[in-house]
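Note that one protein chain of the assembly has been removed; the remaining protein chains are unaltered in position.
Then we have chain A:
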């Protein structure tokens, strides 16, 4: 008996140690110079926490080895094989698996005899959050990898949305169920119904949310998976689970808030309203003519430019144009032009999406600037090149009060001397708002696939 108590003390000491390492690790992950070390430190913390837990196991070691080895193999394979452009959906998928793990932990805890009332409440909450994280992340994965095309308005989506709303009273019911015994007739197998409803609810939660709002959803799901782990920690009375889970919950929450701010919308508006019902602006009628341009002309203008700002968006990811963009940037620099990249926080499909793509293409990260850095000096920029971005450079956001995106901080490329907009067609952006930038006096439209268009400019430079 004393031996067992000793083991518990040792375990708790190691748990505290790994909690400290997780805290330092995530702090280091937030700075460029220390990020790699931070990730190692947190991996080491994970190793210690897992290893020390193995001192007191109830489960058959064969089950554990099989689970860890198989899971490790699958996870490593996916991580090594995945293309950098598929990172958003990958993160969503891993996140979903974390949610599923907590869902199963809580389910197993439910099967334990003599849970106290408080444990019962924790079990239900953990199942609910973990389950929603799991299926919600799977739907986010489907949407990001473009395997799932269903959106707002379809019947299937509406069915799942009603499951989402049904799941809330169901949660209340299962939480108070033990205290109802004898008062109301018992619903047979209420627990199984709750499990299924929770999984359906996750689908209904994410399905109506559009692609452009995915940075917010991914951050939020990330936060939820942490909160689920922290709740599981409370349930199992384990401090490292609580600390690590809370850290993840907090970091996801911060990213969610940063993303929502970058769109100038509230989180509830993004999750439950969407752009469609924010009302249509009637004023953007007087549009005028667009001025198309060819790659040859674009090359001639760029050759004489002394400063260029590249503003990428989701279109660059779709066209896989990041490598030619980097090549063009290097050629311009070789020509004596100052090149910068203006990155909007919500450009792309996840927080920091453009930064990852440009890093993959070997663009030095000190060339990447945020909107606050580039906007004040925008009028000194000779050419701003917008590649597959739309809403984040829409001047309506600063000028047109009735516009659905009014108030959203943008990269004000319209103040540059010349703007090139690389675009496949004249369709409007995710927000469904027409972009007056395209009709400005200083804007030139370069229609076509971004990769090809820039490839042609690069070829001209090389000649």
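Assume a contact is a pair of C-beta atoms (placed from the backbone, for glycine too) under 8 Å apart; a residue touches a chain by one contact, two chains touch by 3 or more; residues count from 1.
One rule holds in what follows: contacts and distances are computed from a predicted model.
Student: UniProt protein name for the omitted subunit, picking from "Hydrogenase", "ABC transporter permease", "proton-translocating NAD(P)(+) transhydrogenase" or "Cbb3-type cytochrome c oxidase subunit"?
Tutor: Listed in its UniProt record, the absent chain's protein name reads "proton-translocating NAD(P)(+) transhydrogenase".
Student: Looking at A:136, A:233 or A:274, which makes contact with the chain not pictured?
Tutor: Answer from the full complex: A:233 touches the omitted chain.
Student: Just to verify: which one of A:218, A:421 or A:437 makes contact with the chain not shown?
Tutor: The single option touching the absent chain is A:218.
Student: Specify the residue from the set A:200, A:214 or A:368 that touches the hidden chain.
Tutor: A:368
Student: Based on the whole complex, identify which of A:360, A:382 or A:400 touches the chain you can't see.
Tutor: In the full complex, the listed residue that touches the missing chain is A:360.
Student: Of the residues A:42, A:418 or A:456, which one touches the chain left out of the display?
Tutor: Only one of A:42, A:418 or A:456 touches the chain omitted from view, namely A:42.
Student: One chain isn't shown here. Among A:161, A:241, A:374 or A:389, which residue touches it?
Tutor: Once the missing chain is taken into account, the touching residue is A:241.
Student: Which chain A residues would touch the chain omitted from the figure, given the whole complex?
Tutor: That gives, for chain A, the contact residues 22-23, 25-27, 29-32, 35-36, 38-40, 42-43, 46, 49-50, 53-54, 57-60, 63-64, 66-68, 70-72, 74-76, 78-80, 82, 84, 87, 90-91, 94-95, 97-98, 100-102, 104-105, 107-109, 111-112, 118, 218-219, 222, 225-226, 228-230, 232-234, 236-255, 258, 343, 345, 350-353, 355-356, 359-360, 362, 364-366, 368, 370.
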